[in-house]
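Only a single protein chain was left out; the remaining protein chains are all shown in position.
Every chain is named by a letter (A and B) in the order it is written, and numbering of its residues begins at 1.
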Amino acid sequence: MSGSADSLQGRPAAPSRTKRNIAIVAALALLGWALVSVDVQLDRLVDLPGRLASIFERMFLPPDWAYFGTAADEMMASIQMAWIGTVIGAVLSLPLGFFGARNVSSGPVSNVVRLFLNAVRAFPELVLAIVVFVPIAGLGPVAGALAIGVHSIGTLGKLTAEAVEGIDSGPVEAARATGSRPLQVQRWGVIPQVLPEVVAFWLYRFEINLRAAAVLGIVGAGGIGQILLNTLSYRRFDKAGMAIIIIVIATILIDYISGTVRRRIIEGSGARRIQGDVLEQPELVEVPGPGAPTGAGRS
Amino acid sequence: MTSASLAGPAERPAKPPRSLLVPAGIAAFLLITYWSVSAEFGIGLDLGEIFKDLGRGQIILADVLRPNFDFFERTIPSMLETIQMAIIATAIGCSIALPASFLASRVTSPNALVLRVDRGVLNVIRALPDLLYGMIFVAAVSIGPLAGILALILFNLGVIAKLLSETIDGVDVGPIEAARASGADRVETVRTAVYPQVLPNYVAFSLYVFELNIRASTVLGLVGAGGIGNLLNLQIGFFNYSNVGFIILELFLLVFVIELVSISLRRRLV
Partner (left out) sequence: MIDFKDASVTYPGGVHALRNLTLQIPEGEMVVIVGLSGAGKSTLIRAINGLVPLTGGEVTVDRRSVTKAKGSELRKIRSRIGMIFQTFNLVKRTTVLNNVLMGRLHATPTWRSLVGRYRAEDVEIAMRALERVGIVEKAYVRAANLSGGQAQRVGIARALAQEPKIILADEPVASLDPPTSHVVMRDLQRINRESGITTIINLHFLDLAKVYGDRIVGMRDGRLVYDGTGAEADENVFRDIYGRSLTADDLLEATAAR
């Protein structure tokens, strides 16, 4: 190919970087504007470490252990709130997700549904709770659950629709070719491909909704959030510290369980990517360090 | 086809035992749902009651759905503050999150101790709601957007580090082997073999987090940490639901615009 004596010919020119540079300058300019115009007293930052240390001390050294029971009860309420909200969201988002998918439902219908889902998504749970559901259901976890549920419909609906749009059309074609009715096509062609991913979304949503539930408590939906609001408002930092510990433990626990189940579901569905080809040697599984094997596949 | 080439009908394999996983999962699901919904153990969700009370909600909703456009001018300073907070928090949070993510992934972390400590810290950060950080920072630096920015930075750190480290966990390790084989050290290996693979995801996550920050600032304002939340709270307090409706509309439009920009930016990069 290029065995020519003049080796500089045949070399392509470097592609232009202007667009990229303009984008970077624009982003930096935006950041600069924000930094300059935000109304912040920077001298407060000086006190920050000291203040934080003092709060931290009053919260955790030691926390109010006697408060454990109350805090744990309220944490349960928040978990239940999040669970119901997720269930509502999951159940209602499934059909909406299908209708919102361009490849499964018709073009205009899917557009309308997607728009609706986006609108619902745009309402943070907090706003939904305060404005709509507290007046309806009164203060307490029910309002919280409903707010979480309605908001989740939006997010889960969008993710479900995207998952449905991302499927392999082969099985769907095959199902249609056998003369199945539309609902059967969904059941056998689409759902098997999509279900693991969608269930994984539901579980992840539950993790997020748990946090939302804690937050909603602050605006009156009860649960552990209410505890946080009360204790911090009255500066009972030791009680607040106990509540925080409970939140951390419960959230990490639930994240872990949910994450494990999610991983099992995804792995079981065969969607896992397979690295490299036939492995000749057993992998040396080690975190790469200088001189250590990287554990990549061999052949 | 005269002579049969088959020795006889092939042996049919035995039907494998049905996995217990799915029925177990469904059972667990039903159990937890019942427990959550019941009045005794749970929150006492009574759909019948709710439908009866929908009437109350309808009145408020009617107002909310008739937004007061004259309110626009009064929302400008708060909206600008929301945007400023989101920009600054995204910039700082994402910058810190990048090295934190590399340390939190078993592919790029230098050793098991660093990995566990980093992941542990990030898990704790993620476990707490951003409002809580807002309240704590308000107690520490008093009300105003500074508290909000600090809270958002922590929030961003948690979100991005988790998402990014999971992405890093899934990279193609081939280029890493190539980099090591050529004599590159850890930093160079990560920079040339891992970072290019995750860069599009990093940008996508950053844009996602920026959008989250905008939404979060509505909430942070409620506890005095700056942004539109403060104004929102005020309007709710005065039952000015059509002002509330306008603020919601504004936010919706803002998020919508940001999403459009973010999608087009993401397309450019990939």
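Just so we're on the same page, a contact is a pair of C-beta atoms (placed from the backbone, for glycine too) under 8 Å apart; a residue touches a chain by one contact, two chains touch by 3 or more.
Owing to the predicted nature of the structure, the values given are computational and were not obtained by experimental measurement.
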Touch with the omitted chain, as defined above, among B:Leu61, B:Ala184, B:Leu234 or B:Leu265: B:Ala184
Absent chain, residues of chain B that touch it: 172, 174-175, 177-185, 187-188, 191-193, 196-197, 199-200
Interface residues of chain A (partner: the chain not displayed): 1-3, 7, 10-12, 14-15, 276-278, 280-282, 284, 290-294, 297-299
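The working rule: only the chains that are shown with their structure count from here on.
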CA centroid of chain A to CA centroid of chain B, Å: 4
Residues on chain B engaged by chain A in the complex (per definition of touch): 21, 25, 32-33, 35-37, 42-46, 49-50, 53-54, 56-57, 60-61, 64, 80-81, 83-85, 87-88, 91, 106-112, 115, 123-124, 126-132, 135-136, 139-142, 144-146, 149-150, 170, 172-174, 176-177, 180, 185-186, 189, 215, 218-219, 222-223, 232, 236, 241, 244, 248, 251-252, 255-256
Residues of chain A that touch chain B when the two form their complex: 30-31, 33-35, 37-42, 44-45, 47-48, 51-52, 55, 77, 79-81, 83-84, 87, 118-119, 122-124, 126-127, 130-133, 135-138, 140-142, 145-146, 211-212, 214-215, 218-219, 222, 225, 228-229, 232, 235, 244, 247-248, 251-252, 255, 261, 264, 268, 273, 275-276, 287-290, 294-296
